[in-house]
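Report on the structure given below.
Rest of the complex left out; these chains stay put.
Every chain is named by a letter (A and B) in the order it is written, and numbering of its residues begins at 1.
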Amino acid sequence: MKPHEVVVLSASDNLRVADGILLSAAQCEVPVDPGLTWSVTKRTLVGGVQEGVELIEVDNGCLRFTIIATRGMSVLDARLGELRFGWNSPIQQIVHPSHMDLGDRSGLGWLGGFNELMVRCGISSAGHPGVESDGHLLTLHGKIGNLPASEVRVSIELDPPHRIRVQGLVEEKTFKFGLFELWTEVSTIPGSNRLQFNDRLINRSDYEQEYQLIYHVNFGPPILQHGSTFLAPFKSVFPFNEYAAEGIDTLHSYLGPTRGYGEQVYCFDPIADEENDSTGLLKNCEGDQAVAVHFGIETLPCFTLWKNTDTLADGYVTGLEPGTGFPYHRSLERLAGRLPRLASSSQIDFRVELEFLNDVASIARVEERINRLQHGHDRQVNRTPPPDGRDGRNEL
Amino acid sequence: MKPHEVVVLSASDNLRVADGILLSAAQCEVPVDPGLTWSVTKRTLVGGVQEGVELIEVDNGCLRFTIIATRGMSVLDARLGELRFGWNSPIQQIVHPSHMDLGDRSGLGWLGGFNELMVRCGISSAGHPGVESDGHLLTLHGKIGNLPASEVRVSIELDPPHRIRVQGLVEEKTFKFGLFELWTEVSTIPGSNRLQFNDRLINRSDYEQEYQLIYHVNFGPPILQHGSTFLAPFKSVFPFNEYAAEGIDTLHSYLGPTRGYGEQVYCFDPIADEENDSTGLLKNCEGDQAVAVHFGIETLPCFTLWKNTDTLADGYVTGLEPGTGFPYHRSLERLAGRLPRLASSSQIDFRVELEFLNDVASIARVEERINRLQHGHDRQVNRTPPPDGRDGRNEL
């Protein structure tokens, strides 16, 4: 009998397991519904810039998704039956961090590896590149998405509901410049249509540290199409910059692939339930396929909508992005009071859940939830960007 | 029987073949002249900064040459019998791209890996480093020569003349900043003294893109020596900068290794035949060893001669460089009208052929060809660099 937990990779113990099935219905004596042929598999890529990239593929019997251990425990894509969630980035290879140059193009190098359904942005900084007050260049969306996990384990709970977990430690540490450990967890329950992130950020320094974290959650076709809509409960929204302001009236709807569109970005103050959970919903035109992004606002109080409905070849994609702040340069976030600090030797937790939906009834339930949360709250729609952001480039 | 085609490496199919003979006279039922013991072999390097570099070694029974799959499908060197073509760079290791830092030394990092007979410069930019109008640093000679091929295959044609091909895809793609695929092909006919590049550049973006491509073809001893000469048919030539202007009178001849020489660079407008092919010839002092660089001017209208006859230890080498333009900074090339654009979702082909020569009669035939092409055309030899280039640093 295979164990219910496997250490996949450990820098501290200097070990890794071979490619293959790590856990599965056939190998583990875990009383999951026998109709669900779940598994967790490891695979290593070869060729080009993806040489040596390690993937963890989870199949919960209903939902399948792929975690990129070598790229910060990001999620590449997910499949509910035949329906794929994620996006068709023009970057097809899954780029190994050793081939990334984040400082390239004045700090836009991150764009050379961006193709995930979910990539975390942070930790020392997220958002726009640019020079900070200390003269150092902050690169787009920081380092955390391009660091290999140093400890990876997968497990299934013996007790119901038999949650399958993929846990990975991503360390963003520089002597004298921040000692962050992000203990990531992606989990799912066999047979469910949900995928859950439960991440713990630890500041290993004896000094308080500023930090940023944005969950860059991205979708293209088929969920994203002409006539797709975005719904969320919110108190207020403002456009990221002047160009986004031009699209404020059609904030909730999507164009089809549009030559020259580029991107428009909107910054929301979300409304949450009594458990501090809020929800954003992206649904297709027909309303029979959707994804809900649930997130805990006590640590992720901001929500960014990134609309990048450019051409199919260049990237037709939208991002639903819970975060500690908005994707302005860190210096602007600091000024705006959206740059949190983590006390010395302390930790903070973040939760984001993705719910993949392919039936009208379930989608209606999420819409009802959003309406219920909005009920009794006015929506303040600002038509102009804040002064600091006005001239900002787009979110990228 | 081994197949007449082998997929060596494929990022899309996640496969690679082991080191060893891929194709050979002994293994393939291809009716090549049985006197020619041709082969194609794969070899992987270990140690230092060349760890993991993959080479494809081609022996056509007469000419042997080595392709560096991990460095943009460059050609390291070639051998005709005992005669080696290429140069003795002070960089002896074949540097894996993961050890390169192109942004180093204000964008001169490329020089840390330069030791090939042929390395392509491009695609978003080639030429001198420097900051562009958008504020981004362009690094010397761009990225394409330091990207690993993501798809590599080798083949031999069943039909005469049984051309042996090594094909590799090199992708230079960044979300929002260019989606180039360079489908490279190096080929040779068993028993011949020629090596041919047939490259196709595809713009996968829905937007038109500027591009640059220079074939940096380099030779040191024994072809290059005191008294070696360079011959080519051309309408006009100008010195790259003031320092090159000092050497304009001895443009066609080479010094021996010369302390303090550095480099002198000359920019030619070549003359082509009715098939749009032009030719540059480098021959040794005796006139019994030479190399001809043939190239198609419809897509490579410029030719640069890089004379770097410095000391043997520091690099005694010359470059014969067909290109889309000259190696000035891209912003200057744009001003000069030498910066082509590739329409959205379209492609363009380039051809360069190297002819390795070790007998007087063959060399005489190439010289006759050059004289024939020059015949009836005046040569305009400009003694001063163009105003924009005057203060430019050398070509590097």
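Rule of thumb we're sticking to: a residue touches a chain if its C-beta (ideal position, glycine included) is under 8 Å from a C-beta of that chain, and two chains touch if they have at least 3 such contacts.
Remember, predicted model here, so these are calculated numbers, not experimental data.
Every protein chain here is a copy of the same sequence, 2 of them drawn, and the whole complex in this file adds up to 3 copies.
The rule we apply is simple: only the chains that are shown with their structure count from here on.
Least-squares overlay of CA atoms from chain A onto chain B yields a rotation of 120° to the nearest 5. A straight line joining the Cα centres of chain A and chain B is 42 Å long. Here chain A touches chain B in the complex through residues 43, 45-51, 89-93, 96, 98-99, 101, 103-106, 108-109, 111-112, 114-115, 259, 310-315, 396, going by the rule given at the top. Within the complex, the chain B residues that touch chain A are 9-12, 14-16, 52, 97-98, 101-103, 135-137, 147-151, 171, 173-177, 179, 204-207, 344-345.
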